[in-house]
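In what follows, a structure is listed as structure tokens, so that the remarks can point back to it.
Showing chain A:
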Amino acid sequence: MENFIVIYQALPFLLQGIITTLGLVLSALFLGFIIGVPLSVGQVFGSSWTKKFIGIYIWFFRGLPILVLLFLFYYGLFNMIGLNLSAFVAAVLVLGLRSSAYQAQIFRGSIQSLGQGQLLAAQSLGMSTGKAIWNIILPQALRLSIPGWSNEYPAMLTESAVTYAIGVMEVLTRGNFIASRTYKPMPIYLTCAIIFLILSYSGMKILHILEEKVRIPGFEE
Partner candidate 1 sequence: MKGPEGMNQKKELILRIKDIHKSFGGKEVLKGISFDVYKGETKVIIGPSGMGKSTLLRCINQLTFPDQGTIWLRDQEVTHHNLREINLFRQKIGMVFQDFNLFDHLDAVRNVEIALIKVKGMKKEEAREKAMHELKKVGLGKQASLYPAQLSGGQKQRVSIARALAMDPEVMLFDEPTSALDPELIGEVLGVMQKLAREGMTMVVITHEMGFARSVADEIIFLEKGKLLESGPPEILFYQPKYERTRRFLFKLTELYGDLNGKK
Partner candidate 2 sequence: MINLDFFLEILFPSLLEGLIMTMQLICWSIPIGLVMGVIIAIGRVYGNVLVSFFSKAYIIFFRGTPLLILLFILYYGFPSIGIYLSPFVAAVIGFVLCSSSYHAEYIRGAIQSVRSGQVLAAQALGMSKLSAVFNIVLPQALRRAIPGCSNEIIYLIKYSSLAFMVTCIELTGAGKIVASRYFTYTEVFLVIGAIYLIIVSLATKLLNILEERASFPGWENRK
């Protein structure tokens, strides 16, 4: 009973964290998309130097633990270049850059699966390579990427909890704050877990509906 009272009292404070968590996740996914798409195009169609550079970028952001990236950028690099960012903005940047590396791989896979035929056909109509990529390749590749891309949301969601380490006021940070104050860690942490499960599940449902919406009949293989 006591536990329920604790949860009840903590809930408004925890739920506020959802805004921070979702804001962080959605901004980072968006940033990752904006950077990830050009990276994937560069990796397929760029010069060999471009490919190499992008390869290193992806290797770097995929190879480092999220915690190390947060510490490196928030306490180290951002300070070093004189950027005084809030924890939230720093977290968006780090999660976004990292996500761009993962998203670039998804998009690259889709572009490559389209094969040469689409590009050749567009070029034979007199389109420039750039126009062909923008008008023919990307619209198809992005659709093909949707299933893989959908997995980025729950992955990013669970990862966002790590931003607790630099003090972003998301769900877990708030939970930890209350847990240490009330000496009731179990009910509080379990509530946090359930909040994440609900966010993950409902987000997947929405993505699924969107997936159905943008389907082109007969497009999937």
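Picked so that all candidates are chains of the complex that A comes from, given by their letters.
For the reader, a short list of remarks on this structure follows.
What we mean here is this: contacts are C-beta pairs under 8 Å (C-beta built on N, C-alpha and C of every residue); 3 or more make two chains touch, one makes a residue touch a chain; residues count from 1.
The structure presented is a predicted model; accordingly, all values stated were derived computationally and were not measured.
Chain contacts in this complex place chain A in touch with candidate 2, from the set 1 or 2. Residue ranges of chain A in contact with candidate 2, taken from their complex: 59-60, 62-69, 71-72, 75-77, 79-80, 154, 157-162, 164-165, 172, 175-176, 179, 183-186, 189-190, 192-193, 196-197, 200-201.
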